[in-house]
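Apart from one protein chain that is not included, each protein chain of the complex appears where it belongs.
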């Protein structure tokens, strides 16, 4: 019970061209249902935690298919509401070599964008929870989504539930008349664990540090509820080859993780969510920040090898990579 | 030159489950780009006429893919405009046996719904045209689409170009504040050739006849520009088995076509458009109404055997079926 | 709560050749996870009832994939146990035209065949249930499976829970040293609702009536807990064309359902389970036996149009077919 | 040994559009390797006879793939020769409903068309054979093919081996400067068993009878080595629905087979070859002509349900259909 | 108008094994239509230039499909002629790792090989053109193809149109009785821009320089119309990993491009054509040779990431790679 994690966010239909074909070539596309926060929920459920996801779908077979995509992996779907609108969609063209991946979003006026506070009974949902997770995507979608998200964070914080937020600032998203700097500070105020890079803090809270450590210090001064700030670093040699690592500031020390040379990448979408899920799991089960960070970074690395948004791996698999076992082996 | 046909209407991304799988099962879907009026244009192009289609797409790779889907079959795409909005989508689940086919529309706020009169230079487009074709879907989409369509029909009529309209009333579409009865009469006023059934006339013009012939008489009295009215009849034994025929009123005589027993249906979407294209071709090339009607009905029958919205057949193939040749043969 | 249905039985990996290819041709095969009783549970869950399934899987990714196949459709999987053995498999080659479908079973020594009474806590599982369902397949698999099944039926009957059994006698299955006549009578003794044909009663209980009605009378005399007996009748014109109907004896009256002409069959596996789920749903929600029977037969008919073992339909879809609406239509 | 059958003929790459897509739609195609006489050889091998096929392939991976397509089903491939030329190809578009199937041949100047008498050591090949089979396709391809085929038939006839020929006249094929009437009579002269319809005899030997029986009488008078003449009759309701039967004249009696209603056709290519293989098997194993004819017709019927050119069925499956068993059943 | 490019050359059906399967494994193959010069035309059309392609197809559905493959991307197809022959084919097996890719050509006696001067009205075709492009493949195919190509080059040169030729010497192609040294000099005489390596000049014109620069000098002395000579260099570490660069001689200076490390290659067929299209576009739009060369090399690099022969990229995408932007990013 104490390991129940609650997440909130939009789940979209991800419609992607097969293999390395371009949008102009594809006459069939692969379909999965995914969203940043739900990806975290599914990964945590596969890690053995209890996860419940809050979202809103259209009341049609696409909404039902999206619901089943969560249910299949054991995520609690009882707090999903249904409306008359459409399901958000994103079209994905997988990059290869030097050619970048491309996403075309088509999420305007989705059922989730129409979520309103009265659709979500946070008291009931947060009952028994130990963790609440949101991302900066949700408050960017609509006034309603921002309100629902802030209500959840406030209620959670008040109940003593750990609140994590993956800031993930995306300029294109903020279209409903508010800016990130108007909306995000109130949310960050309720947050204990932040995933954010230097530019995220500037874009969302006007905080500009000289570097990651400095930015963290400034952020913690401005938002005293923040306990930890973390961020991954990614060098994109090509769409098929990245190098990654992660860093974590706990207010005193800057931890850095092992670096991974990620070549022959299968699917990088959702790797940040895999990192987030690894952190949430790690902090609840590992003996210290370094171990949590390493677990998260290993989870993130593994995700690059799996098609789709979801990190379909077990704790044992992450720990094996963390300790350098089985890498590239043929396990019989 | 005298055989140039101009069509206007929305083209959507058709995303359909493969084979007979349901929405809840599919993890890949087939993608084509299609729309009722564009289907007519492509079929006419394959019949050897010159066809130009007027529409509006988002200025992204999905819009470009849709454009290429027309260009591939020789349709003139120079009058397409591009905007910032999304591409309309429809999701299709193919029925089988007693189970019906299902369509989920997701076309709200599409680029085409945002078309405005200033996007379309009808004088230039209609230059050299002998036929203008619209359907009742277009004026149902948005105020702008209705205006653009009406402008086109008026300009065409004034230039002495034959105007055809496939009324095709769909209650769910009319969402922008006007009703069909408010909008359609002005369009019908400009129209020479109407495809409509008894209920279409009631829904769009308040005309209720006792039967098809009576309705036609009343319609022609009310709208003296109408020269011919035609309609297909379809008996759905199951999703895999239909029986069809067609009738035509020329103001004096009721013609009826051969009936077709359509079993082992592959894809019935777009069969009405195949009929329309057959009529337009037939009236421009056949010696009388009966022959045009038979050509159209044979084209319609053939479409049921072809995956996708488009009637990928030649004039020779339609005529072979019309005359009972090659039916079910293995042509070497 | 009063609509919770508990089912027990093996779930196998169904590995089938694509389209109409034969085993000798296929180099890829379609994979789903299914079993007679689980198919009933999933269908009931899709109908809106609460369903819990009892089974046993190997503790590997195939067992987990099978679990998720239930979870996806909302079936409660908390009572599944896991062991070291293998997952049962059946290979399916879909017939077409005059060519029959073929199944090769490979279920020997599966995890489910190794189920033992101590793996299943019936008191806990049946808590709050209103219905218990088994088939004659389970007691045929192994001594342990037979014991677990009988324990469940006895406990359920004692608790006043309705017990249904789909006798479904298959000679090849009884390989562990007991015959159906040795095992089945004790189970039938606990059963209220029986799905069985004339030969089933002979094979399992030595009851030979002159016809269906007579057999039912004799069975009810011998087993006074039986309240209703029902059976479908199927005429196989070909693998692609069947004719079906159903009959029901309630101790007084022989009800017969509407007959269905099932042509262009997509997948007939699981149609009996669709019928069973229809009955269970019907008896809990319909006003009389005739209505329940018609609902069940319509559900069974619809299943023939859906790939896989599972009847992916809603109550509304079944009722539409039952009342002759939407048959073969294109629903927009 | 006494059941060794020798066949000769071209094997082509069959490149077909998937499902019911047209040539203009397909961006992947299915590939098998097949040819009329080789189809007979494979079917006989699957029936348990020894079959050896004589042909010529290019000495590249496509020729090797074609060789393996025979070897896979146990056909002796030791008498195949290899040259520098290309492999013959045929492109197939499967018809559906009223729409006919279409074949585009691309077999000009193939390795087989370049076969010459010195490539084939008939004495060695026919050693131990009891049956030699050819079709009228082979002598139509090239002078060399005609010579090789005639040499084989003569040598076989001289050795007392039964010679069968499926006349199968195709006007388009005769392109190398000879007509069928110039070439075929010498071949027919060596033949004991003829598959031919009324027009085949006219086209190949100038024999015009009033009907099938009369034509057979005239043919047997002209060619005293002929012992039996047989032909199938096919009514093409549509590409998806045929009705078939067969007739056989033994010089005295006209036998007719059971008729088959063949609906939901999967693939009709190769059904004549399935009939031929059924006859050859039947005459070597059945007690009389009627039984052989029925076996052949049942084999032919089954082929319609199988994708590809080859009749992938066993003797037991054919006999089950012949006796009306298992039709459309689900065999477990 | 001044940017109209005219190309001439054969378009073949490219039939390739899926993924990394070998010819011996594949039972379905991917089909596109492509040819070196047409690939250039399509790429230029996608870059926004006007492109017209001259070729000859069989008058059947495969010829029509090939035509549509050009039309789809906006290439002018009005100058294509149709005949009775076959379409040229090439079978492709994609290499991986150390294993090389393999092509089996089957283009003998194709419709294009049968092209004759009277099929092509160069005056009409070249009207308004600013560029004419051919490759050394065309004159190698047949006497007719060589004549048509030479006629085009001469007419273009006389009209002051820039003529480019990609020499691309392939020994196996020259089968019709002439050698490259007999045919090519006349063509080179009309050419302003040459793509050729050191051995190409030797094979086609008997010019042997000490190195690239020296060869260029000798070539320009012998053929004074040549203004620029360029060539790419490719190091094949494996089928999955190449390193490439390009060099250009303008008569005075040797320019060299940035080098690209091309790992995780998706499809290298058509990369030379992508380079050529990049050059033609670059010389018409860039400020100097260095910029044109860099644009061409970036276009060539991008092509390695795209399945099929065609470089489906925009100018903006090439320029982004040229300037090092977006490499391997996920563009939202």
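Labels A, B, C, D and E are assigned to the chains in the order they are written; within every chain, residues are numbered from 1.
Operating definition for what follows: contacts are C-beta pairs under 8 Å (C-beta built on N, C-alpha and C of every residue); 3 or more make two chains touch, one makes a residue touch a chain.
Predicted, not measured: the structure shown is a model, and the values here were computed from it.
For the chain missing from the display, the contacting residue among C:18, C:83 or C:209 is C:18, taking the whole complex into account. Of A:160, A:177, A:224 or A:328, it is A:328 that touches the chain left out of the display. Only one of E:151, E:236 or E:258 touches the chain withheld from this view, namely E:236.
Against the chain not displayed here, chain A makes contact via residues 260, 262-266, 301-302, 304-308, 312-313, 317, 320-321, 326-332. Chain C meets the missing chain through residues 15, 18, 22-24, 26-32, 60-62, 64-65, 68, 86-87, 89, 91, 93, 102, 104, 106, 108-109. Take chain D: the residues that touch the chain left off the picture are 68-69, 71-74.
One rule holds in what follows: only the chains that are shown with their structure count from here on.
For the touching copies chain B and chain D, the fraction of interface residue numbers used by both falls below half; the interface is of the different-residue type. The chain pair A-B and the chain pair A-C differ in C-beta contact count, and the higher one is A-B. Rounded to whole angstrom, the centroid-to-centroid distance between chain A and chain C, based on C-alpha atoms, equals 41 Å. With centres taken as mean Cα positions, chain E sits 46 Å from chain A. Touching of two or more other chains is recorded for residues 22, 24, 27, 68, 102 of chain A.
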